[in-house]
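My structure is below; once you've seen it, I'll send some questions.
With one protein chain withheld, the remaining protein chains of the complex are depicted in position.
Here is chain A:
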Amino acid sequence: MEEPDAEPPLMVVPGVDSAARQLCFEWGPAEMLVCETLFGGRGGCRRAPPRASPGKPRFLAGAGEGRPSSSSVFVVRKDQDVYVQTLRKLFNESHGIFVGLQRSEEELAGKSRKAHLVQVSKNYRSVIRACMEDMHQAAVSARDPALHSQYSTQVSILSAMELIWNLCEILFVEAAVAGPLLIRLLDWVRLHVCDVNNMVREVLSSENPSKHELFWNVVDVFVLQGRMDEARHLLSKEASANPASLTMCRVLDDLMKKMPVPSLGNMQTLTELELKWQHWHEECQRYLQDGTFASNSHMESICKVLLGDENAILEKKELLTTWYHFLVTRLLYCHPTVKPMELRFYAQSSMDLFLGGESSAEPLDIILMAAFEFEIHQVIKECSIALSNWWFVAHLTDLLDHCKLLQSHNLYFGSNMREFLLLEYASGLFSHHSLWQLGVDYFDHCPEYGRVYLELHIERIPLNTEQKALKVLRICEQRQMHEQVRSICKIMAMKALRNNRLGSALSWSIRAKDAAFATLISDRFLKDYCEKGCFSDLDLIDNLGPSMLLSDRLTFLGKYREFHRLYGEKRFSEAAKLLLMLMTAHIAPCSFWMTLLTDALPLLEQKEIIFSAEQTYELMRCLEDLTAGKSDKQKLQDDDVETMKVEMLRLALARNLARVIVKEGTLEGS
């Protein structure tokens, strides 16, 4: 087994007496059952609550001392997120995107495929953002402080997830090359470093921005984020407000305007860009050395930033707020043509310079660093450890797999990483009472183990209404999971049987094509008939249709009922034929023959002759078979009623035989 990567966190189960230290547990699909196993004394006893009056505490049954033994079973769940209401939107919408991605795979190739994958990635991100908005709204409107803090934590987790995803999209999915890479990274930083937004808004909305105390901070922010136009706009305000600095502003403005930036289209090659940039850099250098900005420290530091002076940039740490912002600013002003593979060096040094050894790297920093180093597996691994839910890694890995970036890195339990993560995520969904329907699609798209997992999980969904059972059955039938269909129908049939709903039970067993169960239920019907003398659930038995053939007993039940119907309609000869057929074709169980013969009695006693000679002989043979079959002991045990029945039958059969021989022997009309 592998070593664990991190110390497993300690969790105290509330309600369990941890001092007792006797717990047993059992793993479930996504949760654990825990219960205490220390019981007091022999067979467990309880100490009665102490009374107000002094006296010895009483002990109830059993000897020895004891403590109240807990009779609770605790369900311990790791994944709380699945139950958060606001995250359901995330699960549902990402499910839609996931399924769409799997299905659209085949058609596209080449550039359009990449564009499509980038679009999918953007869709995922917009879902995360939407969820963040909702969560933020919920946090703002929550009155309970615990709830408020829970929501706020969720918001920050979601925002971190979006940050990581965005970076992965730039580096892996879009695989931006040198040039556009910088543009994308700048966008990324602008989108995610929002701590400064309030300040920016404040300054811009004030009446006289250039007089605002934070004015230069805002200009710095714009420069650090490469937002040259906005910086120039503010500078012009400063120029108009402060004529003394007009020339300086103009020069700085000019420099900013001329700054060469990579373009997204292929309009210039990298070498061209580098040349231009070199010239521009030298120009900035000249202005700085000439002392043009000497009188204004703010503008001087801005010029230094433009020159890519790391110390100057580092001075603005509070405005940068994060090391990756520092990294991107550095790249913008030192190496705008940075290649993807070179990122790792700059990333490492940026983090070291920025953090400066004061604080250690947080999990988020580790993940981002792994991304800059293009260690995809490391990114996924770190995310799995840091996040409490498989949602993020499952979807990200699936997307990266579609980009053909993951080698088929077979894990030693057989499936590849993408499948493993999807299976874990979907299993987590199945433990939710409502989201299980989403899990089905995820299993469908796991080629190796998905079906097996689905088969095991779908049988264990609690079915409290028939409607839910029918939904589950539909899912099974669509995937030809016949075993599961049978199993679920059996469960429903048993439930119905227990509730005395014989008709429902029979209906379910017919659907499951379960002959054994149908036989069982038919026996129950027949037993009820023998006890009550009439059939219950006639509407069911009368309308069995072709499903009657499922089991012999069921066929017998249907035919027997038909016999009663024919008798009721006074179609005696047909009824007689049917009755005989039931016995001679051995459709009727032997135990029922006596009843059938007794039913034949009224037919034999009718005025008109119903049974022919042949039929009478058959009946007699059946009776003899029946009585011969009984052992002597049984014959002794037979009470008077039984023997009388047999005698009456014999008499009736003989009489009928006599009449019918005469009738058949008589020539018609003579």
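Operating definition for what follows: a contact is a pair of C-beta atoms (placed from the backbone, for glycine too) under 8 Å apart; a residue touches a chain by one contact, two chains touch by 3 or more; residues count from 1.
The criterion applied here is as follows: contacts and distances are computed from a predicted model.
Novice: Pick from "TGACG sequence-specific binding protein 7", "CCT-beta", "Nucleoporin 43" or "DNA replication complex GINS protein SLD5" the UniProt protein name of the chain that isn't shown here.
Specialist: Of the names offered in "TGACG sequence-specific binding protein 7", "CCT-beta", "Nucleoporin 43" or "DNA replication complex GINS protein SLD5", the absent chain's UniProt record gives "Nucleoporin 43".
Novice: For the chain left out of this view, which of A:190, A:471, A:490 or A:630 touches it?
Specialist: Here the residue in touch with the unshown chain is A:471.
Novice: Identify the residues of chain A touching the omitted chain, counting contacts across the whole complex.
Specialist: Given the touch definition above, chain A has residues 85-86, 88-89, 92-93, 433-434, 437, 440-441, 464-468, 470-471, 474-475, 478, 499-504, 507, 510, 536-537, 539-540, 543, 545-547 touching the missing chain.
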